[in-house]
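A single protein chain has been removed from this complex, and every other one stays in its place.
Chain nomenclature is as follows: A and B, assigned in order of appearance, with residue numbering initiated at 1 for each chain independently.
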Amino acid sequence: MQATSDFIKPPAPPTEDGFGGGGGPDGRGSSRRASMTGLMVLLAATTMAFAAFTSAFVVRRGMSNDWVDLPLPRILWANTAVLIASSVLLEIARRALKRGQRSAFNRYWTIGTVLGGLFLAGQAIAWWQLNQAGIFVATNPSSSFFYLLTASHGLHILGGLTALVYVDVQALRLRLGPGKRTAVDVSALFWHFVDGLWIYLMVLFLVWG
Amino acid sequence: MLLAPIVWILTIVICYFFISKTWWFPPPISQHGVAYDAQFMRTLVITGVIFVVAQFALGWAILRFRNRGQAARYSHGNNTLETIWTTATAILFVGIVLVGTRIWIAVHLSDPDPNAIPIELMSKQFAFNFRYPGPDGKFGRTDLKLVNDAAGNPFGLDDKDPAGKDDIVSASLKVPAGRPIKLIMHSRDVIHNFFVRELRLKQDIVPGMEIPLYFQADQLGTYEIPCSELCGLGHFQMRSTMQVMAEADFEKWKREQAANR
Partner (left out) sequence: MSSPVTAHVHHAPQGFFRKYIFSLDHKVIGIQYYFLALFSVVIGVSLSLLMRYHMINPDAKVGWFGTLWPTAAQGGIMTPELYLSLMTMHGTIMVFFVLTTAPQGGFGNYFLPIQIGAEDMAFPTLNMLSFWTTFVALCVMVAAFFVQGGPPLSGWTGYPPLSAIGRLAGPGEGLGQTLWIVSIAIFCGASLMGAINFIATLIDLRCQGMSLMRLPLTCWTWFVTAILGLLGFAVLLAAGVLLILDRSAGTSFFLPAGLLVSDQILNHKGGSPLLWQHLFWFFGHPEVYIAILPGMGVTSQLLSTFARKPIFGYKAMVYAIFSIGFLGFLVWGHHMFMSGMSPYSAMAFSVLTMAIGVPSAIKTFNWIGTVWGGQIHFTTAMLFALGFVSLFVTGGLSGIFLGQPALDLYFHDTYFVVGHFHIIMGVAAIFGMFAGTFYWFPKMFGRMMNETLGKIHFYITFIGVYAIFVPMHLLGIAGNPRRYADFTNFDFLGKLIPIHTFMTHAAYLTAAVQLIFFFNLFWSMKKGKPAPMNPWNATTLEWTIPSPPPFDNFGGRHPVVNHGAYEYSVPGAPRDFIMQTDPVDIHVQ
């Protein structure tokens, strides 16, 4: 049986708030909204994974008396500063882009991305330093968790960095049109999250590790 | 439409087997077992009634409302009915578990009996071993490095420890009837599980943990102990027995074991 309706009416404004309502016909709008939702969902999953690691951490630490606090390599402080700086610069870049200042955007975004890469290099150095001190994955539960958490975090940094580099390349090739605005925002927000996650991990190591 | 009588017949057949008890629990040998069976019956009656009513209602709906050209009733539901059966279900379900809590508390959350006879259980791939402290009431020191199954030392008893000299090691569990027992359970490799059907008790035995299980067996007899947590390829062969004896016989057995050491 044929459906009798409707398809051709011009879309009325969305009839309800809350969860995004009727989905705009402006594909760009709904695609941006969808990308933001997708990002939030991804962050929820990452949060759950690190929550699971944290609970394992807390349980293990409380369980037996063989936990030896890990001497944190000092370079971690520098890495933390570098990561925070990269987030700040990405934010500055984003503001600049909103004001249409493309070359400012290019400058700050590129530096932010490079700093992100520097963070990763700094993490590798931290691992190397621990190795030199004879501290490996299985040396002590505290070191097991340190390597586990920094490796998992590092993988997320790598993913984020890929997005940052992609945006950077597009920008430098002058291909960052308004349609790619969502990519900029999603990458930046993901980066801030991973930054925040790192600060959380530092607190965990300092207070509990 | 054929589905209605099929559902009804299946329901009746299933009920038959649960009522006739053709394959059923073995008789309980403890007070806990009696309490257990009562709780099981309560649950069976409640779920049984719900089972019959639900399956019959389903079959009835199928039969009564099959398409014979009648118009369907346009209704989005009935909030009163919804509230009633939701509340009833909640009370019933939460109620039954609260009633059963007494049994759970009695097994795991009651003050341990200080006169309970301590018996150590050490499970491994694929055997249970039991140890009695002997007349001195103390368990001797053990060391994993001293374990030697072939030589009859599954516990790794250190023969330099005088307290262990009178320990009795046995491949089966012997207990006196009518006395509280404290089974102190260890595993030296993977997770196993101690289960005696007639006691209506089981407990996982976890490496790295020392888990006590308190029970009292009141009926004489020999009862099988099947390992009840997957422990490897020999899991289906991991068997021991619990023999419940009169107290005098239990003491005699202990003396014989001591003499044979």
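We adopt the following convention: a contact is a pair of C-beta atoms (placed from the backbone, for glycine too) under 8 Å apart; a residue touches a chain by one contact, two chains touch by 3 or more.
What you are looking at is a predicted structure, and each value in this text was computed from that prediction instead of being measured.
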Given B:V34, B:A171 or B:L230, the residue that touches the chain left out of view is B:L230
Contacts of chain A with the absent chain, listed as residue ranges
1-12, 14-16, 18-23, 25-28, 30-35, 37-38, 41-42, 44-53, 55-56, 59-60, 63-64, 66-67, 137-138, 141, 144, 148, 152, 179, 182
Against the hidden chain, chain B presents residues 1-3, 6-7, 10, 14, 17-18, 22-26, 36, 39-40, 43, 46-47, 50-51, 54-55, 57-58, 61-62, 65-67, 69-79, 81-82, 85-86, 89-90, 93-94, 96-98, 100-105, 107-109, 124-125, 144-145, 147, 188-191, 193, 195, 197, 200-209, 211, 224, 226-237, 239
